[in-house]
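Structure incoming, see below.
Omission of a single protein chain aside, the complex is shown with its protein chains in their original locations.
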Amino acid sequence: MAGADEKFMQVSMGPQHPSTHGVLRLLVKTDGEVLSSIKPYIGYLHRGLEKIAERVTYPQFTPFTDRLDYLASMNCNLAYAMTVERLLGIEVPRRAQIIRVIMAELNRISSHLIAFGSLSADMGAFTPFLFGIREREFINDLFEMACGARLTYNYIRIGGVSQDIPGGFIEKAREFLDYFPPKIKEYNDLISYNSIFIKRLADIAVIRPEDAFDYGITGPNLRASGIPWDLRRDEPYLVYGELDFEVPVGRGEMGSTGDAWDRYMMRIYEMEQSAKIVRQCLAMLEPGDHTAKVPKVLKPPAGEVYVRAENPRGELGFYLISDGSTKPYRLRIRAPSFATLSIVPKLGKGVMIADLVAIIGSLDIILPEIDR
Amino acid sequence: MIGLVRDIVTSLGNAGPLVRLLVTVAIMLASALIVLGIVLLYEGFATYAERKVAGDIQARIGPNRVGPYGLLQFVADGVKLLLKEDIIPFYADRWLFVLAPYIVFTASFAAFVPLSYSEHVYVADLNVGVLYIIAISSVVSMAILMGSWGSNNKWSLFGGMRAVAQIISYEIPIVLSLLAAVIVPASLDMKDIIGCQAGGLGIFRWLLFNNPFTLLAFFVYFIAAIAEVNRTPFDIPEAESEIVAGYHTEYTGMRFAFFFMAEYGDMFVVSALATTLFLGGWQVPFIGGLAMPVWLRELLEVAVFFGKVFLLIYVMMWIRWTLPRLRVDQLMDLCWKYLTPIAFFNLIGASIWVLAFHGKGVYDLIAGLYAH
Partner (left out) sequence: MEAKKIYEILSGRFGSAIQQFQENTLPPSIVVGHQAIVEVCDFLKKAEELEFLSLICLSAVDMQEKGKMAVVYHLGSMRQRHTIVLKVELDRGSPHVRTVGTVWPVAAWYEREAYDLLGVVFDGHPDLRRILMPEDWEGYPLRKDYVYPKRYHTWDV
């Protein structure tokens, strides 16, 4: 078992372990409770999506994007649709753009609810998780109204959305927006400012800005390190340019900037902002088409594009090469969690087992997107 | 109970020594079985209560399928656990592995013996009752270590090591804070301790209100007791998000159930100890001085005792479903840097108080002022 360095015990954390957020395997060497090295092993969920993309037509690949980050399917759909639209030069009608933003932001809230809940559950407090699930249920109902699905939506299609939002959706969404913000205060009272919780997360696994760049960390994790970078604001797509929202950044409220608590809190702040965005979008909705005129057979001109969008877990990018046929020549998926996971061996040196759980939970990785 | 045995044995008159022995053993066995039945019933009810309380806190329903209001859920759980396959890992140390659950349960069960449920309902009136409970519940840590080592599983080993370190550490503040209370009645006998808490408008003679030091001792004791029974926020020996299930990772079916029942048994014992020492035991507040039939008085006393115990158990459940978990080193910090010194100085303070005021409590002193 040990061999050369018999001082250490080698433990395989995962692929079946309650807090590796999927089938991640971490081979850790420990000296008692303290970790001396971490080696991540991934690929248990590898389905070869990039290979599949080369064998199916452009619209056929949309359902596969649902399975990338299953907690934020809408956002994955969106990034893929935008990539193909950029290649084809399709202009999406304004109504469809607004609907897309509503869906993407609602999905961001529901994804962050899981992130917030599962980190709390990892810290031993199970109640916040169920609180998160309770609110997520509301969003799932909204999505079910819109597209009939509750997890893999396949709603945002190339050219627009699959169908217009049904009657009653706007009222129900408004109801949610009135219901949700007080709940955030409830979360803060329950767990965010709980002193044990702060003790567990503050100053744990601090990611300095230069490390964040070096390891390709994006999204809330990057912003927690104090970098105000959000593609929605800095490279606006859809109607984000017209919306009024803030980009929260980590300020080291409870410890150093970029610690686990900052990363956790980014999600709470972003949920508030997303709710704000959805409210504005609902007011902006005007009658119009829900999809552009898209030909039955999509044959984009030969060329290559790289399009990225702000997902709940960071930048999701699609690098798409077309050879002029009906199928992509090469589709490379740049998954945010993949890059994020690469910093774990660095962060996990010399911490305790319990901290490793905090690191994984606060980075909020998701395995299907890493393994693709 | 011992008194009862003596009475019956005396009434046998001149029967032979063998008959006397047999009768004694039979009575002992019968009373043990009665207590076992009550303990099992309590444990079933406690698991049900835990799930209902958790459900209530987490905005869900909890068990509601088996029997009215799901009351028979614990029966179903018991049947399920009995029917589960009994797995002993191939590389386990068979003896230790098999023996551990029984020892854990026995130790937890044996701690029920000196408890005094009402003036006349008790199993044994030990003159060292408090000491006995402390001693017998330490056996649990040994059994947990046996089970965790015997499982031959690294997660179990982590759990076992954590459990032993935790239980032994927290024994110190527990004993010190109990001492601060028992020096007032100057007895380790449950009956004497409860007896000295009678009167005083019903509650003001409780040792809790005897002097400021016993008040503090109660809180130190209660915090340490939660750690002693391995419940959140001190449940690190079985922290499911870190070390899978800790020392009972490899246990299945009934063997697992023994660990599980021992936990609930320990909860009862520590709460009963707190009730006895600080909350007046079975003393009925306010109407304790009234004349009433013996059976009614006994019934009231038992109800009051259980009511107080269940209140404390409810607080434990409430804490469990609200707070996150501490880290190992933080747990030890709390014990050695805060609880132990506090308990120690508390003990000194309580001793000085007892010396200075000849064992009189705050209530008696104030009442004495008015009497003059």
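Think of it as A and B in the order they're written, each chain with its own count starting at 1.
Throughout what follows, a residue touches a chain if its C-beta (ideal position, glycine included) is under 8 Å from a C-beta of that chain, and two chains touch if they have at least 3 such contacts.
Worth saying up front: this structure is predicted, and the values here are computed from it rather than measured.
**Student:** What chains on display are touched by the one that is not shown?
**Tutor:** Taking every chain of the complex into account, the missing one touches A.
**Student:** Tell me which of A:Phe116, A:Tyr215 or A:Trp261 is the one touching the absent chain.
**Tutor:** A:Tyr215
**Student:** Which residue numbers on chain A touch the omitted chain?
**Tutor:** These residues touch the chain not displayed: 42-43, 46, 48, 50-51, 86, 210, 213-216, 227, 229, 234, 303-308, 315, 317, 319, 321, 330, 332, 334, 338-339, 341-343, 346, 371-372.
In the analysis below, only the chains that are shown with their structure count from here on.
**Student:** Using the touch rule from the top, collect the residues of chain A that touch chain B in their complex.
**Tutor:** Where chain A meets chain B, its residues are 9, 11, 17-19, 32-33, 120-127, 130-131, 134, 190-191, 194, 196-197, 199-200, 352-355, 357.
**Student:** Please output the residues of chain B touching chain A within their complex, sorted ascending.
**Tutor:** 57-60, 154-155, 158, 161, 232-233, 235-236, 239-244, 321-330
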